[in-house]
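With one protein chain withheld, the remaining protein chains of the complex are depicted in position.
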Amino acid sequence: MGAWSKRLYIFLVYCFFYLPLLAMFLYSFNAAKYTTAWGGFSLKWYAALLRNNGLLDAALNSFLVAVCAASLATLLGGLAAVCLKRYSFPGRRALFIGILLLTVSPDIVMGISFLILFIACSVQLGFLTLLVAHTALCAPFVAVTVLARLEEFDEYLIEAARDLGASEAKALLHVLLPLSAPAVAAGWLLSFTLSMDDVLISTFVTGPSFEVLPVRIYSMVRLGVKPDVNALSAIMFALTLSLVLLAQVITQLRRK
Amino acid sequence: MERVPSPGASRFREASIAGTWLWLGLFALLPNLVLLLVAFLDRDTVGFFIPSLTLDNFRELFAPVFLGVLWDSIRLALCSTLVCLLAAYPFAYALAKAGPRLRPWLLLLVIIPFWTNSLIRTYALILMIGAQGLVNKCALGLGLIGAPLELMYTDFAVFAGMTYTFLPFMILPLYASIEKLDPGLADAAKDLGAGSLRTFWHSTLPLTLPGVVAGCILVFLPSLGSFYIPEILGGATNMLLGTFIKNQFLVAKNWPLGAASSSVLTLLLVLLAVLYRFTSQRAAGGYNAPLNARRDGE
Partner (left out) sequence: MSNLRLSPLFLILACFALAGPAAAAPPAGEVVVYNWSEYIPQDVLDAFTEETGIKVIYSTFESNEAMYAKLKLLRGRDYDVVVPSSYFVEMLHEERLIRELDHAKISNLGNLDPRVLSRPYDPDNTYSIPYMCGIAGIAYNTKHIKPGGVTGWKDLLRPEFKGKVILTDDLRDAFGLALRALGHSVNSTNPEEIRQAYEFLARLKSSVRVFDVTAIKQALISEEVWLGPIWNGDFLVAQEENPNLAFIFPQEGGIPWVDSFAITSGAANVENAYAFINYMLRPDVAVRCVEEYKYTTPNLAAVRLLPAGLRDNPILFPGPDEMKDAEYISGIGDALNLYEKYWERVKVLR
């Protein structure tokens, strides 16, 4: 590959990634309704979003569930990783395989199996059911991420702490946790995005009293190209962008 | 793995092992067992199922309808995987060979779409490929075409959507495996007189095969279960597995059949996961980004 054709190809792939997002951003300021023709600059779709209470509620609900589910999943997944790394016990391999399988289990199957379970137990669908399902969705990912990090460092650090008289829990908290903090944080962030991105499971396991953003966006997107979706998408993309950039800057700073 | 037993650890140890087993049992085993049970029950028009055991649902999976759905889904997922692979390999290669100062930023640009809500990205694509989208507008404006191209609601649109959504899953593992390559190897092959194509085929490709397999599985898995990309971009003209299962539960009210077809999907994915473990164990390496794939898995 010549240097120029290489550069051109890289550039084209980035165009493929970013042009649609750029178009969405531009169209969110389009005054025209429905059509993709330019009808002048306007902020009215952003204003319309602000007035749409249902949407704001859904966004808040999503955020709440994502934060709770990510935290619970980090706790459970982190614990699982510690178990798998530090202890040997009967069924350890089965546990590991079970967690791995969970990471590839299709969302639709997860959503449906939870729905059947909840209906069988006559639980009312809402915040709690969604929290349980999303925690189940995310925890295996955290476990795998943290485990990969734990595999990398020295077992004897903990044993040293234990020899110095620290209890197991204390040793984990003061030695293992700080060392694996990047992986724990990555797991948490991953869980958060998973939860914010999930349409299928949420469709099945939440009720009208607790509507979430992805499901709302899905029905808006299905209705077709409308500027209020553009505005919403632009806001969400800007948030993601700033979060990713922030994370990048922090890691760069810490490296120095 | 050698463990040093320490007496004080035992209570914490017992508790955390029990806790882990508990959540795995409650969150994974129990729901899936219930699902499997329902797959063996009979359909009921009044309730959702009646407690009489039957194999009818699995028999129905061998009917032309379901086989058609399954075949369409697999074909689509395979094609999307291939498109992603072909597009991502040269890109990942070029990325891995970029200057060390530029590389983190180039990589960041791949990761940003990876973290962006996949529905929103699917939607953004409509603005590009619609009859009045930017692609058609530009081409019309430049006089390249006389009438708008039919891009939306075609197989092309679905492939474009899948590629757009899943390309980062292919690029990241490929990049990781290409980056690890020793540039000396290629040079050595060249010195020995191998052409660049032969060098690629006999040296570069085999060495990056683990990345290729990882990327393929990471793209294949989510595209197999995907439902909104084909629905929104493809116009739902073909029924795919995800939609089929969803319809059995939310429209046709045929829970047992839905449960049976989901079991088949799970089985398929488990087989693939085993394959993945098999190849990745051979390749070793602590790279775990592939597992992030599910974050977009719809």
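Every chain is named by a letter (A and B) in the order it is written, and numbering of its residues begins at 1.
Here is the rule we go by: a residue touches a chain if its C-beta (ideal position, glycine included) is under 8 Å from a C-beta of that chain, and two chains touch if they have at least 3 such contacts.
Being a predicted model, the structure only gives us computed values, none of them experimental.
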item	value
Contact residue for the chain not shown (choose from A:75, A:97, A:169 or A:243)	A:75
Listed residues A:5, A:88, A:219 or A:242, member touching the removed chain	A:219
Where the missing chain touches subunit B, by residue	45-46, 48, 64-65, 68-69, 72, 130-132, 148, 150, 152-153, 235-239, 249-253
Hidden partner chain, residues of subunit A it touches	33-36, 51-52, 54, 61, 64, 67-68, 71-72, 74-75, 115, 119, 124-128, 131, 173-174, 177-178, 181, 184-185, 188, 207-209, 211, 219, 222-225
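Here is the rule we go by: only the chains that are shown with their structure count from here on.
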item	value
Chain centre separation (subunit A, subunit B; CA means) in Å	16
Touching residues on subunit B, where the partner in the complex is subunit A	1, 3-4, 6, 8-9, 12-13, 16-17, 19-21, 23-24, 27-32, 34-35, 38, 48, 87, 90-91, 93-95, 97-98, 104, 106, 108-113, 115-128, 130, 132-134, 137, 164, 167, 221, 224-225, 227-228, 231-232, 242, 245-246, 249-250, 255, 258-259, 262-263, 265-266, 269-270, 272-273, 277, 286, 288, 291-292, 294-298
List of subunit A residues in touch with subunit B within their complex	1, 6-7, 9-10, 13-14, 16-21, 23-24, 27, 35-37, 76, 79-80, 82-83, 86-89, 91, 95, 98-110, 112-117, 119-120, 132, 135-136, 139, 141, 144-145, 148, 151-152, 159, 162, 167-169, 172, 190, 193-194, 196-197, 199-200, 203-204, 214, 217-218, 221-222, 225, 229-230, 233, 236-237, 240-241, 243-245, 248, 252
